[in-house]
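The structure under discussion is supplied below as structure tokens; questions concerning it will follow.
Only a single protein chain was left out; the remaining protein chains are all shown in position.
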Amino acid sequence: MGTFTEKLGSIDRRVIFTVIALSVVVPLAARLNLPIPITPGPSTDMFDAVEALPTGSIVLLSFDYDPSTMPELQPMAFAITQHLMRKDIKIVSMALWPMGVSLGNEALTSVSDSLGREEYVDWVNLGYKTGGGVLIVRMGSNIKSVFPEDYNGNSVDDIPIMEHINKLGDFDMLISLSAGDPGVPAWIMMAGDRYDIPIGGGCTAVSAPQFYPYLGTGQLIGLLGGLKGAADYETLVRIGQDDPPPGTAIPGMAAQSVAHLVIMLFIILGNISYLAGKKKKGGVK
Amino acid sequence: MRLFVPLTITFVAGIIMILQFFVPATQSMGESLQEWYMIVASFAIFIGAANLLQVHVHRIRFKGRNWKYSPVTIVGFSAMILTGLILGIEKGTPFNFLFLEMVAPMSATMFSLLAFFVASAAFRAFRASNWRATLLLISAFVVMLGRVPIGAMIWPRIPLISEWIMQVPNLAGQRAVMIGAAMGMVATSLRMIFGIERSYLGGAD
Partner (left out) sequence: MLFVLPLLVFTGAIFAQSGDIASGDGGDCFILSLTAEDAPNDAGGGIDLEWTVSAHVTEPDSIVLERLDEDGAWSSIGTILPVDGSRTDEKLSNGLEYTYRAVSFYGGIPGTPSVEVSAVPARQWIHKGRIGMLILLTLISLVIFYFIEQGKRGKDLYIRRIAGLTAVEDAVGRATEMGRPVLYIPGIMDMDDIQTIASMVILGRVAMKTAEYGSSLLVPTCRAVVMSVAQETVKESYLQMGRPDAYQKGNINYITDDQFGYAAGVDGIMIRQKPAAIFMLGTFYAESLILAETGRSVGAIQIAGTAMPSQIPFFIAACDYTLIGEELFAASAYLSKEPKLLGSLRGQDVAKLFFMIVIVIGVLAATIGESWEPAARVADFFKTITSVR
């Protein structure tokens, strides 16, 4: 029979799983909301870069994720689309992941309908093509050969927004919301570095740290990392808006706050047990 | 001769891919090679599917270990293949329904398991065993607090310190790993292209 402090160090992982589940479910069920403080960082850099684009600019928005990472990336898709359309910036969208097309379309149609924008004039969804990095390189010289038709099967030659878009260099900015490979790194290496296009990114919280080197070199102009990045952007987009539509990232941050506190509590308990055990061993010596 | 053919193919393909990066005039050769790879990989899907069926049919036939799971795999596999091939994959088709209402939620479920595993791994791994581990522990706490609104409520400077940790020490570490790994990639590629590394072909010498 170990002491209580020793037992703390060997809590069954099923107990940890249950407490974590509760720490996420309860705040979501209770609709707990916390204010999102905005501090200067990659999220504000991203917002400022989009804000600096003049009206009428054209942005390529690539939805490089699938439903598994939707909780983190879909709120970003909504917030960014809303920001771009509100500023009358035209959006050409595509996907390097097959399921990204429908997820992107959902965000585009929803925001477009709410703001009264018109498909093919203010935005277009080109759809999905396989190839990753190779595809991006080909788009660098000729987009219309890579995407002869849009998502709905219409010829891109007949789409007004595509009239003056021939290659990647014709875009004013490129934004990739990515859950892995192909995603942000492919866009940076194959498009940003080759054609000098400013690139913004959105990614899961797990992969955010690996993109910081690109922020440091300016290869990425901004980055939305995980639910926090999405909540930051939702907050920034809402500033000054009378009737902003609800987003899912801000409510999610309350649940994430509690979950982080619970994990920290477990780590503290584990360390109490560890230090108590160490002290005991020292005493025996 | 057994090693000569694969080593020659590796060498020629490797040199073409290096050349096409530096010599624009040879780009079409590189593009052709990449297309060939895509074609070979596409055919390999059939080999993969055949292998999957073969393994599970064999398991059912000979009542292998845990054979009762195999019919589930075969039924799932057949349902996706048949609905997709016969009725198409467009919106509103059974394939699309299965993908959106079954495959997608199951993938999301697997991804969400990460939250539980992160908690249990953090509980087990973060021990203040020495000063370096303690420093790591404190950094983890600051970043965890800095990434959620509650951190700023405790002390408004926590998000700023968290961002500094991400942009300075984290960035330095990430760069070091990336540069080291890139050198490893270059050396491995050269070893493969020039046939110095051939253990993957069963030839240690």
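Which chain is which? They are A and B, in the order written, and residues in each are numbered from 1.
Please note the rule applied: contacts are C-beta pairs under 8 Å (C-beta built on N, C-alpha and C of every residue); 3 or more make two chains touch, one makes a residue touch a chain.
Just so it is clear, the structure is predicted and the values come from calculations on it, not from any experiment.
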Exercise for review: Give the residue, chosen from A:Ile11, A:Val206 or A:Val262, that touches the chain omitted from the document.
Suggested key: A:Val206
Practice item. Among B:Ile9, B:Leu82, B:Met106 or B:Ile138, single out the residue that touches the unshown chain. Key: B:Met106
Practice item. Over the whole complex, note the residues of chain B touching the chain we left out. Key: 15, 18-19, 21-28, 37, 40-41, 44-49, 51-52, 54-55, 58, 65-66, 69, 103, 106-107, 110-111, 113-114, 117-118, 120-122, 124-125, 173-174, 177-181, 183-192, 194, 196-197, 199-205
Review point. What chain A residues would touch the chain not displayed?
Key: 13, 68-69, 141-142, 163-164, 166-167, 169, 179-181, 193-194, 204, 206-210
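The definition used in the following text is that only the chains that are shown with their structure count from here on.
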Point to revise | Chain centre separation (chain A, chain B; CA means) in Å | key: 19
**Study point:** Of chain B, residues touching chain A in the complex
**Key:** 31, 34, 38, 100, 104-105, 107-108, 110-112, 114-116, 118-120, 122-124, 126-129, 137, 140-141, 144-145, 147-150, 152-153, 156, 159-160, 163, 166-167, 170-171, 174-175, 178
Review point. Can you name the residues of chain A that touch chain B in the complex?
Key: 11, 13, 16-17, 20-21, 24, 34-37, 39-41, 66-71, 99, 130-131, 134, 205-206, 208-210, 212-213, 215-216, 226, 228, 253-254, 256-257, 259-264, 266-267, 269-271, 274-275
